[in-house]
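Below, a portion of the complex is reproduced, with chain positions unchanged.
For clarity, chains are labelled A, B, C and D in written order, and residue numbers in each chain start from 1.
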Amino acid sequence: MRPSGRQLGEMRSVTIETGVTKHAEGSSMIRVGDTHVLCTATLEDRVPPFIKGSGQGWVTAEYGMLPRSTNTRMRREAAAGKQGGRTVEIQRLIGRALRAGVDRNALGERQITVDCDVIQADGGTRCASITGGWVALRLAVNKLLQSGAIVTDPLTDHVAAVSCGIYAGQPVLDLDYPEDSEAGVDGNFIMTGAGQLIEVQMSAEGATFSRDQMTQLLDLAEAGVNQLVAIQKDATA
Amino acid sequence: MRPSGRQLGEMRSVTIETGVTKHAEGSSMIRVGDTHVLCTATLEDRVPPFIKGSGQGWVTAEYGMLPRSTNTRMRREAAAGKQGGRTVEIQRLIGRALRAGVDRNALGERQITVDCDVIQADGGTRCASITGGWVALRLAVNKLLQSGAIVTDPLTDHVAAVSCGIYAGQPVLDLDYPEDSEAGVDGNFIMTGAGQLIEVQMSAEGATFSRDQMTQLLDLAEAGVNQLVAIQKDATA
Amino acid sequence: MRPSGRQLGEMRSVTIETGVTKHAEGSSMIRVGDTHVLCTATLEDRVPPFIKGSGQGWVTAEYGMLPRSTNTRMRREAAAGKQGGRTVEIQRLIGRALRAGVDRNALGERQITVDCDVIQADGGTRCASITGGWVALRLAVNKLLQSGAIVTDPLTDHVAAVSCGIYAGQPVLDLDYPEDSEAGVDGNFIMTGAGQLIEVQMSAEGATFSRDQMTQLLDLAEAGVNQLVAIQKDATA
Amino acid sequence: MRPSGRQLGEMRSVTIETGVTKHAEGSSMIRVGDTHVLCTATLEDRVPPFIKGSGQGWVTAEYGMLPRSTNTRMRREAAAGKQGGRTVEIQRLIGRALRAGVDRNALGERQITVDCDVIQADGGTRCASITGGWVALRLAVNKLLQSGAIVTDPLTDHVAAVSCGIYAGQPVLDLDYPEDSEAGVDGNFIMTGAGQLIEVQMSAEGATFSRDQMTQLLDLAEAGVNQLVAIQKDATA
C-alpha cells in the first residue's frame, strides 16, 4: 500500500502550463502532484568555446530549488557560495537528457539554456524538470522556426522522465517524497517519445536489486513516460 | 508622459495572493504590474549567536532572482559562487525594514526568515519584496499566535515600501523597468501603516535633486504606501 | 546631552591632509575626530567593458578597514575570502556619490579608482571616505588638467557627506561611534557644493521617524556639508 | 572491431596489488589495462554529524586525478578552487556503491574514507576505483576484525563495477579511452559478488538505445563483474 493510496503503476496527476513568464523564449510550469517546477528556455546567439566554429548548437540546463520549496528550509546555494553536489549532478543530467533529442547541426551555432527552478518539492524534481524543461525547449525552438532563423526542426523527438523504485518490496512508479525517503532502491528513466532509452539511473542505498526487478522497473517506466509524452503533446499543441 | 501612460502619482495594479506554497509557515505571491515576487516565511526555534539567551527573536531576509526573471538571462548566483553586491544590499534592506515593525521581545527566542524570490522582474523588486514579505511574515506570526506559542502579537504595525524617482524631470511613483533604467534619481521609501518612516533611500546616478523635489517624492511615497497597506489588510483579513 | 559634550548640530574637528603617499596620482588623509581614512586616487587609461568605446570615463571606489582600526580586531576580509555585505554596500555608495559630481564625457575614456582605507574608526567612516575621497579625486584630476591630457574640468562640483541621526530623542549631526551604536535612526546625506542632494539614506533599526524629524535632519546635514566643502576648498587650494 | 583488438565481451588485463602505502589502514593499486588507481582506506573513530549517536558507521569516498594522469594536462582541482561536477558525481557514486555492501550496524560508530586517486587514466576510472576501493576497504576492515574492535564482519559481500557501452553499433565490455570517447551510449554497472545489482547508470550523449540493447549490456556486465570479484578474492586471500 502506497502512502498516497496510489496503485503501484499509477502516476500522480500531471499538468503542464505554458507561457508562464513574459521574458523567456519558452517557459512552462510543470506540476507533478505537489512537485512544481518552473522551466524557462533562454536562446542566445553564442555557444560554449569548445564548439565555436563547428556550426553546431548546444543545449544546457541549470537547476535550483527555492530555499523553502522543501519541508524544512534549505540553505540558499548562492549564500553557501557554491552549488552542491546534488545540484550539479541533476543539472548535468537534465542537459544531457535534453541534448539526446536535439539535432545540434539543425540547431545551428546558438545555445539554449533551460533553467529548472523548483518552486515546491515533493519528490521527483529532476524528472519533472526534464519533462517540463523539454516543453520550454520546444516552445523556444518553435520561435526559432517561426522566425525563419532555422528551417529544419532540431528536436528529433520528445524527451520525458519518470522515477521508479522499490518501495516496501514492490516496484512502484513516480515516487513522491514519503516514498522516496523510504525506498532502498530508486532511480530515473529518461526516454524518447518513440520509447528509446536515453538514460537509466537505478541506484540502491543500503540495498540491492535483482535483474527481474530491473525488468519490472523498466516496464513501469515505459508506461509512465508514454503518459508524460501525451501531456507534453497537449501542452505544446 | 510615462511610458505606461500612468499618471505621475499612479501605482501599477497590485495583488497579493496568500498560501501559495504548502511547506512555508507563511507565503505570498505579490504582483506589482509585471513584477512578481514569491515570498515565504520560515519559522525556526533558533536565533543567531549574537542574541542567544537574550529572550529576543530575530527576523531576517534573503533575496534572489530566477535567472530568467529578467529580459536577458542573468547568471545564477549559486553558479557564480557568491551573491552579488546588489543582492546583499537588497536582502539586508528587506530584513532591516521588516524588523522595524517587530517587537522582538514579544516574538521570543525564535527566528523568522523571509525569502523573497523574484519570478518575473519589471522594476521595483525590492519594494515588492518588502510589501509581500510582510504578508508572509504576518501569516507565519498568525500561526504562532494561533498555536498559543506566543500571546502578544509581535508585529507592531504594517511595513510596506514603494519606489519613487524623477523621470523626465517630474517626480513619479512606482517606477517600472523602462522608467527605472532612465531615471537619474530614484529610491525607495519604507513606511509603517501609521505613516512613520523606516527607511529613505534616494540616490542619484549622474544627477542631483533639490530639497523641494525631496518633499514631492515624500508626498508621493506616503500616498503609495497607504494603498499598499490597504492591499496588505485585504490579503491578510 | 551627547557623550562627547558636543552641541546637537556640532561636527567633530575635521582636517584633510593631502599628498600623503608618493605613488598615488591623488591622496588625502581625512581625520574626522578619531576617524581617520586614507584616500588614494589611481588614474588608469582603461575603462570597464560596459563603456568601452563610449568616449566616457568612469570613477569607482573601493573601501576597506584595517583589522585593528576598530576597538576589537575585525577579521581581515582578504583572509575571510570575500568582502562582507557592509563593505560592498559602502564602496558602491562612495563610487556612486563621487560620480554624481563628474562629467564623464569631459573625463574621457579613463578610469579613476578611489581607495578609501580606514586606519582608525570612530563612526562615520563612509562619510569621511566620500569627503576625503573627493579630495584625492580632485588632486588626480588636477594632474590630468596640468598635463594637458584633458582641457575641460570633469569635476562639476564638490561632493561631501555627513551622517545624522536621532540620538536620545534628538536630531544630531556627525555621530561618533558611541552615538552610532545607540541611535535607533541614523543615516547619511551626500550633497554637492551647491547644496543639491545626491543621496539620502536614512534607516531605522528597531525604531521609526516622522516627516518632521526628516526635515530637521536635512537641515542639520545641509549645515554640516557646507562646513566640509569649505575644508575641502582649503585642502585643495 | 575494437581499437585494442579485444573481443566484444573481453575485459582488459586486471591486477590488484595490496599494501602499497605504509600509512593507510588498507590500500591497493588496481590496474585495468593502462588505467591505474591508487586506493587507500582510512579508519577514523568519528562519524558525520547526521548519524552521531546512532550506533551506525559510515563509509565515504573521495576521488581525484593527478594533473597528468591524462593525455593532456588537466588543471589541478585544488588550484581551481573546487572539485568539478564530474569529480563530485564520481565520488558520491563510489561511496554509495561501497555502502551497499556494508552492514553499518556491524561497523559501529566509525568512519572509513576510501580515497581513489587516478595515477594514470585510460577509461573506466570510476569502475576501477570502486573495484580497487573495495579491496582497500576489505583490508581496513580486516584490521578492525583482527584487533577485536568489532566481531561481526560488516562487509556483507563484494562490490565491483564495470563499464559497458555501445561502440560502433555493438555492445562492448570495459571500454578503454579510445572507445569511451567514441561511444554514444555507455555506462556503469555495479554489482555484488552474489550478482545483485547496486547501481545501473546507462547514459546516451547524442544517441539512444533500445531495451534489447539494455539486456545485452546487462549480460556483459554480469560476466565482467564475476571476473573482477574473482580477482578481488585473490588479492585479499
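The rule is short, and it goes like this: contacts are C-beta pairs under 8 Å (C-beta built on N, C-alpha and C of every residue); 3 or more make two chains touch, one makes a residue touch a chain.
Bear in mind the structure is a predicted one, so any value in this text is a computation, not a measurement.
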item: Overall number of sequence copies in the complex as this file defines it, 4 displayed; value: 6
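The working rule: only the chains that are shown with their structure count from here on.
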item: For chain A and chain D, chains touching each; value: none
item: Per Cα centroids, the chain farthest from chain C; value: D
item: CA centroid of chain B to CA centroid of chain D, Å; value: 51
item: Rounded Å distance, chain C centre to chain D centre (Cα mean); value: 59
item: Chain A and chain B: spacing of chain centres that average the CA atoms, whole Å; value: 33
item: Contacts with 2+ other chains: residues of chain C; value: none
item: Chain contact topology (line, ring, star, complete or other); value: line
item: Interchain contacts (touch definition) - all pairs; value: A-B, A-D, B-C
item: Touch list for chain B against partner chain C, complex; value: 82, 85, 88-89, 92, 96, 99-100, 104, 187, 192, 196-211, 214, 218
item: Chain A to chain B touching residues, read off their complex; value: 21-24, 27, 34, 38, 40, 42, 44, 62, 64, 66-71, 73, 76-83, 87, 113, 115, 117, 119-121
